[in-house]
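Left out: one protein chain. Kept in place: all the others.
This part shows chain A:
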Amino acid sequence: MTTDDWVAIWLTAKLATLTTVLLLGLGTPLAWWLARTDSFWSRCVGALVTMPLVLPPTVLGFYLLLLMGSQGPVGQFTTWLGLGLLPFTFTGLLIASVIYSLPFTVQPLQQAFRAIGARPLEVAATLRASPYDTFFSVVLPLARPGLITAAVMSFAHTVGEFGVVLMIGGNIPGQTRVISVLLYDRVEALEYTQAHYLAAGMLVFSFVVLLGLHLLNRERRV
């Protein structure tokens, strides 16, 4: 393993952690709203949120590149804010990852919220719990398995992100060169031995994460 590898591993872990934190913050109210509302608009939002699941990452990467570029509306906005352009930066990658992994947070949470049903909320209301109190003392504890699944899947999915990063990253060490991109580089440069370290590491990582998730969910059922 070289310094390049460690830099990429650290960067990937940082990106996935921040993405997960942001997603739980944004995704929880969104999933709650989606679980409790049944209107044309909530259906539209639901479809929008799910889109990154079915779209090729290249579509996302291409439009992000155009939107965040100097001629794009987002690019002009961030320049106006004094942030500069987002592609080739860690912030740009973080935003892209949040969009890319959004369904992996929202879907498990939405299902968990729906499974709770109206009854516990009504009981809480008769005990004079405020909606705020109900959400934190009743809903979130009941939705714990959903929260764990959402966090683990968002983290793991961000670690596995490739196409979007390739299109807006620019391959900068410590900024945008995550494990999957470094691995691609290694394969292209025919450095198969070094490629194996990263590739095998990713295999083991995914297995451990998924196994851990299954075990966690099983323990809960017992």
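Everything that follows uses one rule, which is that a contact is a pair of C-beta atoms (placed from the backbone, for glycine too) under 8 Å apart; a residue touches a chain by one contact, two chains touch by 3 or more; residues count from 1.
Here is the rule we use: contacts and distances are computed from a predicted model.
Engineer: When you check the chain that is not on display against UniProt, which of "Peptide ABC transporter", "Molybdate-binding periplasmic protein ModA", "Sulfite reductase (NADPH) flavoprotein alpha-component" or "Peptidoglycan-associated lipoprotein" does it turn out to be?
Structural biologist: UniProt protein name of the non-displayed chain: "Molybdate-binding periplasmic protein ModA".
Engineer: I'm checking contacts with the chain that's been left out. Which of A:Trp33, A:Phe90 or A:Tyr184 qualifies?
Structural biologist: Selected residue, touching the omitted chain: A:Tyr184.
Engineer: Among A:Ser70, A:Thr91 or A:Ser206, which residue is in touch with the absent chain?
Structural biologist: Spelled out, the listed residue whose C-beta touches the missing chain is A:Ser70.
Engineer: For the chain that's not shown, point to the residue among A:Ile99, A:Ile148 or A:Ile172 touching it.
Structural biologist: The missing chain is touched by A:Ile172.
Engineer: Name every residue on chain A in touch with the hidden partner chain.
Structural biologist: Contact residues on chain A toward the absent chain are 65-66, 68-72, 75, 84-85, 87-88, 166-168, 170-172, 184-185, 187-190.
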